[in-house]
Every structure is written in structure tokens, then in C-alpha cells.
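After the C-alpha cells below, expect a handful of questions from me.
For this view, one protein chain was removed and the others were kept in their places.
Up next is subunit A:
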Amino acid sequence: MTTDADGILRQITEIVARELAVPAESLAADTDLRAIEGADSVRLLRVVAKVEQTWDIELDDEDVFTVSSVAELAGVVREALQVKAA
């Protein structure tokens, strides 16, 4: 588990690749998650679940609703970690 910005981005990319069964190389920070073949709402929620487990945080359904890229998801994680550390 990493908590620096680059590490979070890298680890989320790996989680997305695994959960959506796509090569990690095909994902960029700004890739639209909804555009990935096979990415339905259930699978995307599984991505969120894995992210929550990885950093031991709880993301609000409301916060992840408008998240559409790896970079945005990383942003939500950084915020949650700051809240947790505070």
C-alpha cells in the first residue's frame, strides 16, 4: 500500500485492470472508466470495494458517483486518506 500520489495512481490502475480484465498498459490516468468494455455499474462498484480494502478507507457512494477516471478516483482516495489522518 502506498500513499504518495503517484503510488496511489499506479495501484488504482492495477486494481482497475484486474477487476475489469484489461491490460494495465491500456489504461491512462484520464481513461474514462465507463468506456472500458465490460465496465458496468456492478463491476465499477467492485473496483471501489477493492480500493476501500487496499487503503482501509470508506468512500461515500455520493463521492464515487461522478468519478469517471483513474485520476479522479485517486483524488477521492487522497481526500479520504487526509480525512483519516486528521
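FYI, contacts are C-beta pairs under 8 Å (C-beta built on N, C-alpha and C of every residue); 3 or more make two chains touch, one makes a residue touch a chain; residues count from 1.
Keep in mind that, in the parts below, contacts and distances are computed from a predicted model.
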item: The complex's invisible chain, by UniProt name, from "Substrate-binding domain-containing protein", "Carbohydrate ABC transporter permease", "Monovalent cation/H+ antiporter subunit A" or "Acyl-CoA synthetase (AMP-forming)/AMP-acid ligase II"; value: "Acyl-CoA synthetase (AMP-forming)/AMP-acid ligase II"
item: From A:10, A:43 or A:78, residue that would touch the chain that is not displayed; value: A:43
item: Touching residues on subunit A - with respect to the absent chain; value: 32-35, 37-46, 48-49, 52, 60-68
